[in-house]
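A protein chain is absent from this complex, but the other protein chains hold their places.
In order of appearance the chains are A and B, and numbering begins at 1 in each one.
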Amino acid sequence: MVEQIFRFPFDAMASRCEIRLAAVDGYVAEELAQAAIAEVRRIERTYSRYRADSIVSRINAAAGRDRVECDAETLQLLAYADHLYRASGGLFDITSGVLRRAWDFRHARVPAPEELAPLLALVDWPAVQHEDGGIFLPRAGMEIDFGGFGKEYAADRAGALLLQGGVRHGYVNLGGDMRFMGPQLDGRAWSIGIQDPRKPDGIVASIAVSQGALATSGDYERFFDIDGKRYCHVLNPRTGMPVSHWRSVSVLAPLAVLGGSVSTIAMLKEDEGLSFLAASGLAYFAIDSAGQQYHHSISGDYAS
Amino acid sequence: MRALILIAPTLLALAGCATVQPWEKGKLAKPEMTFGGDKLDTRYADHVYTSREAASGGAGVGGGGCGCN
Partner (left out) sequence: MTTSRQPPQELAASLLAAALLLPGVQALADEPPQNGSISLRYLDYADRQAGLERIRAHSPSVAVTAPVASDWSIEGTLTADDVSGASPRYHTAVSGASHMQDERKAGDVAVTRYFRRGTLTAGAAYSTEHDYVSRALSLNGTVSSEDNNTTWAFGLAGSRDSIDPVNHVVVDEHKRTVSVLAGVTRVLTPNDIGQLTLTRTNGDGYFNDPYKLFDNRPRSRRQNTVLLRWNHYVDATGGTTRLGYRYYSDSYRIRAHTLSGEYVQPLGGGWSVVPEVRLYTQSAAYFYYDPVYDGTLGPPFPPGFSSGAGPDRLSSPDQRLSGFGAVTVGLKVVREIGKLWTVDVKVEGYEQRGSWRLFHDGSPGLAPLHARMFQVGLTRRW
């Protein structure tokens, strides 16, 4: 049985995505990839802020009024979010999405403190009641969203589906968050480029990965620059201001959802990010605001 | 030699204290990193050395004997 690699590019979760997998023929590959893509779209639909019928929209619409019953999957995602809140010392807060209303990255404008203050009052995960199979957001205007690890969760589910379908070589790539099913066909690891945070077409390092996951958080996805200072979409939930210590943090972990959470928390922790990465025990590649690289347990080629 | 028998397993047990995680085992999966080796190559080596030297065995049991001249 001789296998080949098949590629399936698609768009989802506001990103360019791709599934690469090895299969004996195109029909088998297509069937496997379509099942995985369907799962990604299911998660996107279920947890999208923008669809009125999604569970997240229903929870947000009931803020300050009603409790909403949740299914098992949503409850587990909420439990995970709670764990991340505590592990990050309160920096990873899924109620911080409301700050979007003050930061519009299409216009290069820093919001005034008076605009941020009322929004910061709505950022309060510890006040959210999420016991007994349901969730209640106590104040009108509060919102939750799973943007902090939703894409990575989808990558893990798609990857697990493919692994159970027998795929032993390939990966799922959702906008740079990747879950691997196995190395290339000849056994060599995949060589994955880490994007240069200041050059959209540039690569700052190539990392060898063959299993587990690679997730990256960076200050270049949504941002604007004023007077040489970068304002990015990763916002500190206590000050409402963007973090600025790191340009990007990439983490290798057994699960994409773990790698994505750790890389986002490292960005949020700013100068304490490096000791957080060390405490996580995971391999990482990080670039700070001066362009200096830090890495641990990573094999591959890096520029300097 | 008794000292070696006592020390060696203790060394092996202690040496790997920082547990190697599954996603770090890529290099260990390479064939040259396993202890198997080419089966027939190892057989030939064992057979040649058993017929020219007094010592034999070490890695496994159950191979059977021969006249070996």
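Methods note: a contact is a pair of C-beta atoms (placed from the backbone, for glycine too) under 8 Å apart; a residue touches a chain by one contact, two chains touch by 3 or more.
Note that the structure is predicted; figures quoted are calculated from it, not measured.
Asks: Which one, A:19, A:192 or A:255, makes contact with the chain that was left out?
Replies: Answer from the full complex: A:255 touches the omitted chain.
Asks: Which of these touches the unseen chain: A:80, A:105 or A:294?
Replies: Once the missing chain is taken into account, the touching residue is A:80.
Asks: Of the residues listed, A:41, A:58, A:100 or A:168, which one is in contact with the missing chain?
Replies: A:168
Asks: Please identify, in ascending order, the residues of chain A that touch the omitted chain?
Replies: Residues 1-2, 72-73, 76-77, 79-80, 83-84, 87, 153, 156-157, 160-161, 163-164, 168, 185-186, 253-255, 257-258, 261-262, 275, 278-282, 297, 299 of chain A touch the chain that is not shown.
Asks: Using the document's contact rule, name the residues of chain B that touch the chain not shown here.
Replies: For chain B, the residues touching the absent chain are 1, 4-5, 8-9, 12-13, 15-20, 22, 24-28, 30, 32-35, 38-41, 43-44, 47-49, 51-67, 69.
In this text, only the chains that are shown with their structure count from here on.
Asks: Can you give the whole-Å distance between the Cα centres of chain A and chain B?
Replies: One centre to the other, that is 45 Å.
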